[in-house]
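With one protein chain withheld, the remaining protein chains of the complex are depicted in position.
Order of writing sets the labels: A, B and C. Residues in every chain begin at 1.
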C-alpha cells in the first residue's frame, strides 16, 4: 500500500530533510470546540514554514479531510491556476458536526506521494 | 449532452419554480479586481435566498470553478458531514491570477443535474 | 461558462484542424441495446484516429460519462502512469440500466479545455 508520510517520521533528521517533510505535511487549522449542528470551518495548510514547488511535474493534486474513518470532503487542485512560484497551499472545508471529531488531512503530491497531518481533536459543546 | 441549467432559464416562471432554480444555482462571490500573481479567493454559494435539501438521494456532489475554458479547481462534498437539514452550501477556491478572468461555477445535484452560475468578470490590476 | 467543444464544430476546417479536434473528442463505444437491470459496459476512447499528447502540461485529466442530466461516473487520469508518447486514452464505465439511455462523454484536457462526444442512444430490451 502507499506509505503515508508525516512530519514526525523525519523530525530527528537534518535541517534539509526536515524542510522537505515540512513542505509536504498538511496542518489542520480550526477551533478546539464546535457547536453541535452549526457550521464549522476547517482550514488545511500545507507546511508550517516552508513553501512547496508548484510546477507541473511536482505539485499537490488533492487534499482530503477525514474525521476518523469518514471522509469530510476533498479539494482537487489545478497546478496551472497558481503561478509556478513555490506556495503554501491552503484549502477550506465546512461541516456541521453532531459529535466530537478527530480530524486529519491527507494530501497527495505527484512526486513525493501521500502525506498526513497530525490528528486534531475538536470537542462538541451543546 | 447534459443540459446545463441556470437561474435565468426560469426567471419568468412562478415563485415555486424560481425558488427551485435559486436553490440549485451557484453564485460566484469575489472582488471585482485582483492583483496579478497574488493570492485571490473566490467563494461559491449555492442559492441566493433558498436552502437546498441535503439528504442522501438529493444533495450536491461537487462544485467546480472555471475561468473560461480552464478548470480552476473542484470541491467534492460528502452529504453526511452536514446535518440532513436544508443548507446553503459554500465552498472556497484560491488562485493566483496572471490575466483578467471570467469565472463561472458549475455544481452537480444528484437529483436535478448540472447547474451554472452567472459569469463574473475580474479585472487584473498591476 | 466553459465552452464545450466537439468534433463537429471543426468538421468543415482543414485537415490540421480536424486532426486537432479528433484528438480531443471522446467517442462512446457500447452496444446499441442493453438488458434492463443487467450490467452494461461502456468504453470511452479519446479520438477516432489521432493520438493526443501525454505530457504534464498537455494531457487529459478526467473523463465523465453522462446519461442525459445524470452523471454515470468519472475516471481521474494520472499523466505519469503512461509514457510521454502520444496516446489514445481509453476508460471503462459500468452501469445497470433501468430505462433507455442517451449517453455522452465529457473529457477535460488541461491545455485545450472540455470536449464532448456525440450522444449515443441505447435502447432497453426486457
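We take it that a contact is a pair of C-beta atoms (placed from the backbone, for glycine too) under 8 Å apart; a residue touches a chain by one contact, two chains touch by 3 or more.
What you see is a predicted model, and the numbers here were worked out from it, not measured in a lab.
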For the full complex, can you list every visible chain touched by the one that's not shown? A, B, C
Determine and list the chain B residues touching the chain excluded from the picture. 56-57, 78, 80, 110
Missing-partner contacts on chain C, residue numbers: 37, 67, 70-78, 80-83, 85, 87, 89-92, 94-96, 98
Can you name the residues of chain A that touch the chain not displayed here? 1-4, 61, 66, 68-71, 104, 106, 108, 110, 112-114, 116, 119
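We adopt the following convention: only the chains that are shown with their structure count from here on.
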Quick check: how many Å separate the C-alpha centres of chain B and chain C? 25
Can you list the chain A residues in contact with two or more other chains? 78, 80
